[in-house]
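Once you've had a glance at the structure underneath, I'll fire off some questions.
With one protein chain removed, the remaining protein chains of the complex are shown where they sit.
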Amino acid sequence: MPDRPKRLVVPSRRVPDLSRRRFLGRGAAGMAAASILGPGFLAACGGDDDESTEEGGGGAEQNENALRVSNWPFYISETFVADFEEASGLSVDYREDFNDNEEWFARVRESLEANQDIGADLVIPTDFMVGRLIGLEWLEELDDANIPNKGNLREDLLASTIDDGRRYSLPYMSGMVGLAYNRAATGRDITSVEDLWDPAFAGRVTLFSDAQDGLGMIMLANGDDPADGDIEAIQRAADVVAEQRDAGQIRRFTGNDYADDLAAGNVVVAQAYSGDIVQLAADNPDLAFVVPEGGGTTFVDSMIIPITTRNKAGAEAWMDYVYDKANYAQLISYIQYVPVLSDITEELEAIDPESAANPLINPPSDILDRLSTFPAFDDEEDAAIAALYADVTAE
Amino acid sequence: MTTLTTAPPPTASPPLAPAPAPPQAARPPRRWGDLALRLVAGLVLLYLFIPILLIVLFSFNDPEGRFNLTWQGFTLDNWLDPFRYEQLTEALVTSLKVAALSTAISAVLGTLVAVALVRSRFRGSGAIDTFLVVPLTAPEVVLGASLLTLFIDLEWARGFGTIVVVHVMFEISFVALTVKARLRGFDWTLEDAAMDLGASPTRTFLRITLPLIVPGIVAAAMLSFALSLDDFIITYFNSGSTVTYPLYVNAATRTGLPPQINVLATAILLVSLLLLGASVLWQRRRPAST
Partner (left out) sequence: MAGTATSSRRRNPVAPYAMVLPALVYLGIFFLVPLWSLLRTSLSRNGGSVFLPTLEFDWAWSNYGDAFSDYRDQIVRSFGYALAATLICLVLAYPLAYVIAFKAGRWRNVVLGLVILPFFVTFLVRTLAWRIILSDDGWVVSVFDAVGLLPDEGRLLSTSWAVVGGLVYNFLPFMVLPLYVSLEKVDPRLMEAAADLYSSTWRGFRKVVLPLTMPGVLAGSLLVFIPSSGDFVNAQYLGGTQTTMIGNVIERQFLVVHDYPTAAALSFVLMAIILVATLAYTRALGTEDLV
């Protein structure tokens, strides 16, 4: 991808307290409430919190022996955590509580702003979120000396517009955003975005409600490249969607929940993630996935370490462990998305030849060439894009 | 119960004995009506369970992939390995604990409010009446986020404790409204009678009033429990790293819901049914009470 000047707006470190919005300030009500029911009262009730913010402030209490990881559910092979614990000697509190990027952000935003612990030492959000976090300066810079396996990363992911040189994040898993379809229902092979608009499929087509995942392939079909980050091009794609929506072509806008519509036959062509189709196709061989002719986009989920972490070295050890090719092959075999490491074919073939041969898991270079991604947007552009697409999906 | 040493009292005739020989025409419609009523009620109950039946069925499904969406074949494997996904089980247990604890607290707070509001008209009772409805009206997203702001300002760590706190908050109104529906038309002179006989207000409340309104409290508690188990968005904002069952399931849709979710759900339903059935049997042994 061509070199582009960074367009991140980096706000200066916030001055605590004075300029932030506050309701009553840490005023009467806050104090009264705190005195009536101090944190100790509820800490006594709780069993599971390991977070304590009595120290608050910048110097987070460190804990060298434990690591708290926050990840999407079913996004790790079944023995991985136990194996890592054995190899590293750390005790891992692995939580599958990462639900949705924006919801997670809404939840941790104020904590990170206030430098309060968010309950995790390592989190695995999607790259657009990583870009945002970098801009907000809420991530620890990685110490490459602790991650010798970093060299295994794919070249194209190392030179990333989100995080050039991957100084704050390391990709964990990637996937392709393309079109899934039911061959038996369509009667033919689907090859391009135009097929989404085929009147024969009226009311049986779904699109993503997320702006980037939904509009990427449509922009490419219009001849625009998402990597240019051109808002007008995004608007053009959104207009196409709005038109089709009004014509009744689109059944609904989905999050991750398109799979059952596809499996049930309610929907014949859907924007989809490659890994889902690997799973669905196992039960229904009629289902297929294709990266549209004009091109598709990739998503990348990356590991990051928030500034409130309590075990930076431990998190880096985790990253290094993930990047060991043999370990990573385990992950791929279970998760069945697209690897972020370069060439693990050998290791994968050794444990799971079927996956190694699956083009959705191990895509050939001609498909990889058709994939593009969005750059990092500054916050105003991000909001503008979200707003313009929300208007289309929220009629 | 006083035992009588004299002859047993004459059996009282029913206070409103039907007039002798009502016209026969009045009878059959009532019986048919009764039957129709039971049928409709049964259908509604069945309607509530339609998806449940499917969920139970799919707990025996044998999918190849990680999605449990189309019937592939029957297997007992899922039932033999229900706790395969540790996080799932843990989340479920957490949710049950939160629900039990928050229900207990909100039942107490809500009942006290309900009784106070219905029993006497005091200054401000009208305003409190209205105020109780307001928490129900606030959209969960913004309420959840605003609560988070509060906790951050108070520097309370988000976790099990804060989840219980927010659950109690939205349950109180449900409890109060439900119990009040029970209390309307309550004969407060019963309390007067008890106190005339020398009982203290507290004792009166505990021994006379409370037992009579227990159905209302139990119903309210059931509602609260259900609400708590199912809450997603307010919990999401204020749960820190604690994972409740709805949080876990919602996140799992991205990569697939395994049959174990169905298995655990079915297991809970079965256990609850058994407990309910047992409560009936237990009641039978006690002397008949209203």
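Residue numbering begins at 1 within each chain, and the chains themselves are lettered A and B in the order written.
Heads up, the rule we're going with is that a residue touches a chain if its C-beta (ideal position, glycine included) is under 8 Å from a C-beta of that chain, and two chains touch if they have at least 3 such contacts.
In this text, all values refer to a predicted model and were calculated from it rather than measured experimentally.
Q: Have a look at A:Val69, A:Ala237, A:Ile250 or A:Val291 and name the one touching the chain we're not showing.
A: The single option touching the absent chain is A:Ile250.
Q: Among A:Arg109, A:Arg183, A:Arg236 or A:Lys325, choose the residue that contacts the chain missing from this document, as touch is defined above.
A: Going through A:Arg109, A:Arg183, A:Arg236 or A:Lys325 one by one, A:Arg109 is the residue touching the chain not shown.
Q: By the contact criterion defined above, which parts of subunit B meet the unshown chain? Give residue numbers in ascending order.
A: Considering the whole complex, subunit B reaches the absent chain at 15-16, 18-19, 22, 29-30, 33-34, 37-38, 40-41, 44-45, 47-52, 54-55, 58, 69, 108-110, 112-113, 115-117, 119-120, 122, 125-126, 128-143, 145-147, 149-150, 165-166, 168-169, 172, 174, 176-182, 184-189, 191-192, 195, 201, 215-216, 218-220, 222-223, 225-227, 229-230, 232-233, 245-246, 249-250, 253, 257, 261-262, 265, 268-269, 272-273, 276-277, 279-280, 283-284.
Q: Spell out, residue by residue, where the missing chain touches subunit A.
A: 9, 11, 14, 19-21, 23-24, 29-30, 33, 36-37, 102-103, 105-106, 109, 113, 132, 136, 203, 245, 248, 250-253, 255, 257, 260-261, 264-266, 379-380, 382-383, 386-387, 390, 393-395
As a convention for this text, only the chains that are shown with their structure count from here on.
Q: Would you mind pulling out the distance in Å between where the CA atoms of subunit A average out and where those of subunit B do?
A: The computed centroid separation for subunit A versus subunit B comes out at 38 Å.
Q: For a test of understanding, state which residues of subunit A touch subunit B in their complex under the given definition.
A: Within the complex, subunit A touches subunit B at residues 22-23, 26, 30, 33-34, 39, 42-43, 45-54, 56, 68, 70, 72-75, 93-100, 103, 106-107, 110-111, 114, 116-120, 255-257, 259-260, 263-264, 275-276, 278-284, 335.
Q: Can you check the complex and tell me which residues of subunit B touch subunit A?
A: Listed in rising order, the residues of subunit B that touch subunit A are 63-67, 69-70, 72, 87, 94, 101, 145, 148-149, 152-162, 164-165, 236-237, 239-243, 247-248, 250-256, 258.
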